[in-house]
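The complex is shown incomplete by one protein chain, all other protein chains being positioned as in the whole.
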Amino acid sequence: MLTETRIVLRNMDKIDPVSIMDYKKRGGYQPLRKALAMKPQDVIDQMKLSGLRGRGGAGFPVWKKWSITSAAPGDKKYVICNADEGEPGTNKDRVILSGDPNSVFEGMAIAAYAVGAEKGYLYLRREYPYITPILEKTLENARGEGCLGSNIMGSQFSFEIEVVSGGGAYVCGEETALIESIEGRRGEPRFKPPYPGVQGLYGKPTVVNNVETLANIPVIIERGGKWFSEIGVPNCTGTKVFTLCGNITQKGVFEYPMGTNLREIYETHGGVKDNFDLRGFMLGGQSGNLINAGQIDLAMDIDSCQHAESVLGTGTIMVIDDRHDILDIVENIMSFFIEESCGKCTPCREGNIRIYEILKRINSGQGCPEDLTLLEDLASTMNVACLCGLGQNSSVAVITSLHNFTDVYRKAIERGQRA
Amino acid sequence: MDHSVTNDYFISPATEKRIREIASRYRKEPHQLMNILLDIQRETSNSFPHSVAALVSRITKIPEADLYGFVSFYAMFSTKPRGKYVVRMCHSAPCHVCGAQGVMDAISKTLGIRPGETSKDGKFTLEYCQCLGVCEFAPAIMVNDTVYRNLTPGRAATLMEDYQRGDME
Partner (left out) sequence: MIKLTIDGLPVEVEEGATLLEAAAKLDIHIPTLCYHPDQNVKANCRICLVEMEGNKLLVPSCSYPAQNGMSIRTHSPKVRRARRNILELILARHAQDCLHCDRSGTCELQSVSEEMHFVKIPRYPYVARSAESDHSSPSVARDSAKCITCGRCEYICSEVQTVHALSKTGRGFEMQFRPVYNRPLGESICVNCGQCVQACPTGALTVRDETQVVWHTFADPGKTVVAQVAPAVRITLAEALGEPPGSISTGRMITAMKRVGFHKVFDTDFTADLTILEEGTELIDRINNGGILPMLTSCCPAWIKFCETFYPELLPHLSTCKSPQQMFGALLKTYYAEKLGILPQDILSVSVMPCTAKKFEETRPELGRNGIRDIDAVLSVQELARMIRSAGIRFDTLPDTPFDAPFGLGTGAGEIFGSTGGVMEAALRTVYELVTGKALRNIDIKAVRGLEGIKEASADMNGTHVKVAVTNGLGNARKIMDLVKAGKTDYHFIEIMACPGGCIGGGGNPIKENAMMTSRLDAVYRLDKELPIRKSHENPAVKALYEEYLGEPNGHRSHALLHTTYINRSGLLE
């Protein structure tokens, strides 16, 4: 049985989320004070030592991202907190923001100091409107205590944070689409290069970091990058806040070191309910993969997952019991991407619905072996040709299900051929 | 998003005053456009029809084409009037495998409308939506800005009946 390692969730249920005093009593805003006494480059060096990689799904090294923006020329720079948590099966950012918003604001402030930004935005998905009052109140209190705003803690550093809203679009979780949305346009991703780190919000150098990533920052500064690097596994340090959902007995948001075994997580939280059997998992969200019950021994860190053709992503672990038909699940997954594709680039706009058409055909007993060839062919193109991660990854679930649940497809096609 | 052409939506003088107040914020805070448009939508039958876009365009100087393009992109907007309560039912995978279909059927039956439709009394619009981020409490729905969690078909039906009776004002 596992016990949680609560670094990100360190203050959960132990504080009044909007209270600066509560946050400070548990060590909050000390890291910011410490950072302000360091040189910005030293702050970035600590991030490098820590090995922290982005927690929004892409896993890009945080120190690298900050270095790019720090070095980029620009009269104004921005730090954006990506709180557009739209990946199905991901609840962690909601929990962090409603339970300990100061941890995120402090992380943003430290990031801003490191790169030379004076303005920050927190882009909150519209599906979380009930969190806005918490964030606004916390910001008001933090400003009142001199922890945000002009001349923070009496220093020369000023940093102001504003909360902005999403409008109901999963694609706005992509950093350039998010930036487009803040700029008052349709949330369509931009082509890269140029990267937001150099040309981001309003064309200025911009750091976009995930909520969970930012919540780690204060602890890393406080305890040192080296300390952080010893948690988790080499090249994927620290903890991960997993979201357990689906047919698992104990659903919820839990924090374990990177590299923890999936089987252990599954068993700790009760597995499937008594009268059902485990069929498999959807990992990393709907842009992640499907594995069968036999593949449960998996180290949950970015590289081990990648090596096993799985996806850690946002840390979603959706359990599927044997009540459910895999073909039905992949149809449901594709209907999500059809709904959420922004429509800008050809292969995503057209490809998702074509995959869905094929699946429907197979599922309704009208499939043939050529359909599987077509699926692989189309998916292989979408993987490499789409403008952004949505289209590049939308077919991952289907293709991995093809490999990991081959029998399901075979039977469905046989049904079709017999008919 | 329904793109069919309809008669212009009538804006009363009181509503126009409210829209002007809200839209005037745009000049100072262009990055708050989303919030501004969503706030306006609340004043105009939970929708952003052509006449509203025309008015907002005049005040903010944003071309109507850009406003139309914007609102037709984001799921929170509608170009056609909606009910007082917009009931959004999640049908992403984590809710799907926890019995969302049964909940959605119960809601549809109780309200007497299908997803995409508005009830005749103008009180309810039923919509599908994607992940609401409360998968640990699946199946879940939202009614306007309120989340309802851990639903069963029975609980969902009762909840809708409470709304119909006016108990949720």
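By written order: A and B. Residues from 1 in each chain.
In this section, a contact is a pair of C-beta atoms (placed from the backbone, for glycine too) under 8 Å apart; a residue touches a chain by one contact, two chains touch by 3 or more.
Since the structure is predicted, the reported quantities are computational estimates derived from the model, not experimental observations.
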- Which chains here would be touched by the one that got left out? A, B
- Sole touch to the unshown chain from A:I161, A:C345 or A:L402: residue A:C345
- Which residue from B:P63, B:G122 or B:G154 sits in contact with the chain not drawn here? B:P63
- Task: Kindly note down the residues of chain B that lie in touch with the hidden chain.
- Result: 1, 3-5, 49-51, 53-54, 57-58, 63-66, 68-69, 72-73, 79
- For chain A, residues touching the missing partner are 169, 186, 191, 193, 338-347, 349-354, 357, 374, 377-378, 380-381, 384-387, 392
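One rule holds for everything that comes next: only the chains that are shown with their structure count from here on.
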- Which whole number of Å gives the spacing of the CA centres of chain A and chain B? 26
- Flag every residue of chain A that touches chain B in the complex, lowest number first. 85-91, 93-94, 121, 125-130, 162, 164-170, 181-187, 243-247, 251-253, 282, 286, 316, 318, 320-321, 324, 329, 332-333, 335-336, 339-340, 342
- Item | Residues of chain B that touch chain A when the two form their complex | 30-35, 38, 62, 66, 69-70, 73-77, 91-94, 96-98, 129-138, 142, 145-147
